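The complex is shown incomplete by one protein chain, all other protein chains being positioned as in the whole.
Up next is subunit A:
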Amino acid sequence: MKILVPVKRVIDYNVKPRVKPDGSGVDIANVKMSMNPFDEIAVEEAVRLKEAGKADEVIAVSIGAPKSKDVLRTALAMGADRAILIQTEAEVEPLAVAKILKAVAAEENPQLIILGKQAIDDDSNQTGQMLAALIDRPQGTFASKVEIDGDHVTVTREVDDGLETVKLALPAIVTADLRLNEPRYASLPNIMKAKKKPMDEKTPEDYGVDITARLKTLKVAEPPVRQAGEKVGSVDELVAKLKALGVNA
């Protein structure tokens, strides 16, 4: 069976994002960009399923600027077999991404599509669920465990109350949470090998998807800044401060 893994190029999670002075967005020129951390976990899970003999092909797909090739190369170096870049300079919203992925899924017929649960730039947490709805398939979101048995996949999900387990009929969509696995670092030989793996290049138009944005960003602002308060020298001082705040136990 085939596994499709969509990946997004985003600001590296170690970089503190800066809002542009004109309020038009976040400055991503000249900052380090990487694969969205949740997508890395998705790639790792797909590759592990292949290594365990549960899947025979892992296809990574990215929608974005030409530079998104970098994150596809990372996916290939981690063990994906081939990649598809769907190139556009536009900012593509989750709904349009889901529509493009629906078209890719129609061509590739994957049994499993594993996505990151959210991208750390827009923090929308939508794409996997939207894709699942568009192709009328079940979803296991915020996954911390994925087990394939025959024509079903059992997914353990990190929910507000604890851990929920659901059983889904394949084909299915899974979105990866942090504790699903710990992604590997690609080794140098694998990075070299990845350069020879196939990468298709397409555009949203090839799939007939209108990517016109539905949301208009009117303004992007810094959140209210919190001032550092004061340091106290002892537990007694801390207790006094807490009591002054009305905390009594």
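Assume contacts are C-beta pairs under 8 Å (C-beta built on N, C-alpha and C of every residue); 3 or more make two chains touch, one makes a residue touch a chain; residues count from 1.
To be clear about the criterion, contacts and distances are computed from a predicted model.
Engineer: Which of "Septum site-determining protein MinD", "Xanthine dehydrogenase family protein molybdopterin-binding subunit", "Fumarate hydratase" or "Electron transfer flavoprotein subunit alpha" is the UniProt protein name of the chain not shown?
Structural biologist: Answer from the record: the omitted chain is "Electron transfer flavoprotein subunit alpha".
Engineer: If the hidden chain were put back, which of A:Ala42, A:Leu95 or A:Val146 would touch it?
Structural biologist: Touching the chain that is not displayed is residue A:Leu95.
Engineer: Quick one: say which of A:Ala90, A:Met192 or A:Val220 touches the chain that got left out.
Structural biologist: Spelled out, the listed residue whose C-beta touches the missing chain is A:Val220.
Engineer: Looking at A:Ala29, A:Leu188 or A:Ala228, which makes contact with the chain not pictured?
Structural biologist: A:Ala228
Engineer: Could you pull out which residues of subunit A are in touch with the chain that's been left out?
Structural biologist: Residues 11, 13, 16-17, 19, 26, 93-95, 98, 117-118, 120-134, 136-139, 141-142, 144, 154, 157-169, 177-179, 213-223, 226, 228-232, 234-236, 238-239, 241-242, 245, 247-249 of subunit A touch the chain that is not shown.
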